[in-house]
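Here the complex is missing one protein chain, while the rest keep their positions.
Chains: A, B and C, in written order; residue numbering restarts at 1 for each.
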Amino acid sequence: MVVANKDVRAATGVDAGTLRTIYRHMLRSRLLDERMWILNRQGLAPFWISGMGHEAVQVAMALHLRPGVDWLAPYYRDLSMTLVLGITPREQLLAALARADDPATGGRQMPAHFSSRRLNIVSTGSAVATQLLHAAGVALASRMRGEDAVTVACVGEGATSEGDFHEAVNFAAIHRLPVVFLVENNGYAISVPIEKQMPTPDVADRARGYGIPGVVVDGCDPVLCYLRCGEAVARARRGRGPTIIEAKVLRLTSHSSDDDQRRYRTTEALEAERQRDCLIAFGHRLAGLGVLTPSAAEAMRVELLAEVDQATREAEAAPEPRPETALLHVVGEGAEAG
Amino acid sequence: MVVANKDVRAATGVDAGTLRTIYRHMLRSRLLDERMWILNRQGLAPFWISGMGHEAVQVAMALHLRPGVDWLAPYYRDLSMTLVLGITPREQLLAALARADDPATGGRQMPAHFSSRRLNIVSTGSAVATQLLHAAGVALASRMRGEDAVTVACVGEGATSEGDFHEAVNFAAIHRLPVVFLVENNGYAISVPIEKQMPTPDVADRARGYGIPGVVVDGCDPVLCYLRCGEAVARARRGRGPTIIEAKVLRLTSHSSDDDQRRYRTTEALEAERQRDCLIAFGHRLAGLGVLTPSAAEAMRVELLAEVDQATREAEAAPEPRPETALLHVVGEGAEAG
Amino acid sequence: MPLLTYLEAIRAGMRDEMRRDPSVMVFGEDVGAKGGVFGATEGLQSEFGEWRVLDSPLAESCIVGVAIGAALNGMRPIAEIQFQDYILPAVNQIVSEAAKIRYRSNGEWHCPLVVRAPFGGGVHGGLYHSQSLEAMFCHVPGLKVVVPSTPHDAKGLLVAAVRDPDPVLYFEHKRAYRSLRGEVPDGAYTVPLDRARVARAGEEIALFTYGMMVDTALRAADLLEAEGVSVEVVDLRSLRPLDREAIAGGARRCGKVLVAQEPNLAVSVASEVSAIVAEEAFEYLDAPVMRVGGPEVPGMPFAKPLEDFYLVDVERLAAKLRELARY
Partner (left out) sequence: MPLLTYLEAIRAGMRDEMRRDPSVMVFGEDVGAKGGVFGATEGLQSEFGEWRVLDSPLAESCIVGVAIGAALNGMRPIAEIQFQDYILPAVNQIVSEAAKIRYRSNGEWHCPLVVRAPFGGGVHGGLYHSQSLEAMFCHVPGLKVVVPSTPHDAKGLLVAAVRDPDPVLYFEHKRAYRSLRGEVPDGAYTVPLDRARVARAGEEIALFTYGMMVDTALRAADLLEAEGVSVEVVDLRSLRPLDREAIAGGARRCGKVLVAQEPNLAVSVASEVSAIVAEEAFEYLDAPVMRVGGPEVPGMPFAKPLEDFYLVDVERLAAKLRELARY
């Protein structure tokens, strides 16, 4: 069944090719994410923290960015976003296995601490919410030089409780900086549910207090995500200032490989989330729209899995860092040589 | 001219006695504040930071509190508020002159670092906005013990840019704690005007993002301040949670005795503020209402000035701290004796 | 006496104090239903309820600032910082506020507050789950800083910290949680907040250390004993104030001193111990005071070869002891 692109666009607001691209990126991220869990359970990767359930909005946002021109200040769940921007599965796996050639950190940081100078993906540490201020500063520099680069900063809903969230949004709003704050609200900060984290259900409500738009979007709907993210990025690019986009996403896994969410969430709640898996739902939807047949989707899966397999082999074969390299890169020049 | 109290109440919402009380407290604070500046200019008090222009809302708020039962986490402009609660002019002057018997700090802190255990006025340092979290914690303890105490926390509009502001309001709102956040918005943080401090004119707008009421009140109108503060305190006492009250006040002086605001504000702007002086306007209004004749107001001034004069004499005569007492009160017990 | 792990001893200390005193409460990220990411507060919420074991928002300045306020209003909060690495957003509340409240109010107010935080590496935690940041706080008057290195001290120091009228930072080595087990008395007892402990008596070299390095030091001392060198291991235990007498005594008795710690050395606890030895035992010294610690790099890296390189292990410690013995 082939459907006319204009019908798809009429039905969804997005053309068929983009829909397939979104699906493909979501699937690719999911397959890699699943591989990370396997490596962790096999004892090969000591830690993993997953983006499963966050894929739709991440892919949607990233597709509006120009890699290496626009900027991203990500957080640890942004596997999909960083894949779309151009970090390869092999690079992600080098990081997960803490190999010397991990281009993000050289095996120095835990996995999922994304970084790429080439792609303007700012180095992130583990302390939450600090990156929001970095994003504001990056955007300030773009603004001062009159560039049209947009900076996206991502954060979990829990981390919006940190003072840095407020300081960053306030500063960006004062100067109408080209930043989009993406809040990936999965309802939990490790075990702490949103009711104990904040007094209202929507982080986006806070936007009004800063005189900027706050948009809530269903993070399980990649199409809506794509449209809302596009608007926010365009607004920033036009010099109209920041937006808070809050995507209601799912945390389909425990917080991390060190956590077991069955201790603090009911079986029913977990099952209900699984039923809403954005990837599966989107697959059905694209099939229904005639944009992607189940067999085409299956072919896509096979192809992407081969990529992940190949990347896994390469990463596993890659060497670990040499011990004494722990002394490098403390400060520039002289010290680097030492 | 004697007016019936019910007419006054009909016209203002407040009875005549309360109006006179408010005026008296405002005047008393102003006279003491003026004395502080004189002492500073005479070289007797090395520093002063003034509450002139903030009196109305401070007096209005304090009159709703039960000294020693309710709690206050003040900031350095809260001379009027702390006077109403029961710190005496003599005590304020002992602090300004850094005397040994200064009951707030024993001469250890700069003036206007209010503190009184007896009156439940929490000790304050100089780092702005930290007291907002203390207030939330004080209120948490009251709430846990089921007491009906209300805690008021005060802050300048500039200090609301600090992360602690956000963290405090968020926490208090989550647990509907009995706190009233009073933002004394005088439009400046030292030299930084509000447009460079925040993207909207009203701090109170932020309240909506926390699901709590945000109320803007003309801080030059003591009557409105009295009504709005009363509502917020009552709401907190009923267990309905926090309110942000933002009073638009005037900074009738430079930031402090170390500052000269003519460097960054125009003569016209300064003159316009002076024309709106809440004390003078309120005096005229009470005269117009027949609540306080000019001669009664003058008698009040004479009486209060005598109090300030007497307090000044006593404070000037009081001894300075003995040098070696600098070693006391680092930690409790053992160390205190040493 | 029951055998408990270090983690169980900490939990027992909290539970006992909460039973004894209704003003004791626990406040921090994930301390409730989850019982903390390491399980230190497991079971406390079901025993004491949601208020007294309260999940905080994800905001460390809030955790400490609210705890300060509660302490000023009659509570005795135990604030948990999930990892010591994440205490940094709370530094202003700790140093500007908690540490100064008694002093600045001329003794009128005081702030009975415990801040617990797991520190230290060797757990494959990478840069931000391995740090030992205690030195920054050991400089600050108005604070007490303790680090237990046995289950016994873990409970006794915790009880003492809760009962202390002033802020105490209580740092737990996360590698100790399940790896150390020892006898822990039932019921309440306290370990003083200002006394070192001789973990092993010896005569030729006084080795001062704290945290998990005590364990490493004891093993290294065993090696040296087999080689005929007698090493005294002193567990500093209280890092602010340091126990000057114990340091002076050990140094004078042995004449040779090694100070060992997990983090880098510059402007650290080891620096202060060395300076105290210089001041108190100069005439008794037969060798320079030596120090051993982590390299001057911003953190402990994640990859195992790098982490191993960072950590001072028994062999490196023993080598340093031999160097000192030979001097």
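FYI, a contact is a pair of C-beta atoms (placed from the backbone, for glycine too) under 8 Å apart; a residue touches a chain by one contact, two chains touch by 3 or more.
What you see is a predicted model; the values in this text were computed from it and never measured.
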Which displayed chains the unshown chain touches: A, B, C
Given B:D7, B:D258, B:E303 or B:E333, the one touching the chain that is not displayed: B:D258
Full-complex contact with the absent chain, from C:E8, C:D85, C:E172 or C:E307: C:D85
Full-complex contact with the absent chain, from B:I190, B:A234 or B:A287: B:I190
Residues of chain C in contact with the chain not shown: 61, 85, 88-89, 91-92, 95-96, 99-100, 103-104, 127-128, 133, 135-136, 138-142, 240-242, 264-272, 274-275, 277-279, 282-283, 285, 287-291, 296-299
Touch residues of chain B, complete complex, unshown partner: 46-47, 98-100, 105-110, 113, 125-128, 158-159, 161-164, 189-192, 196-198, 258-259, 263-264, 320-327, 330
Residue ranges of chain A at the interface with the undisplayed chain: 71, 73, 102-106, 108-109, 113, 115-117, 122-123, 125, 127, 130, 132-142, 144-145, 163-164, 167-168, 170-171, 174, 328-333, 336
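Throughout what follows, only the chains that are shown with their structure count from here on.
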Greatest separation from chain C - chain, by CA centre: B
Chain B-chain C separation of Cα centroids, rounded to whole Å: 41
Chain A and chain C, separation of their C-alpha mean positions in angstrom: 37
Chain B, residues touching no fewer than two other chains: 163-164, 167, 170, 174
In chain C, residues with contacts to at least two other chains: 57, 59, 61-62, 89
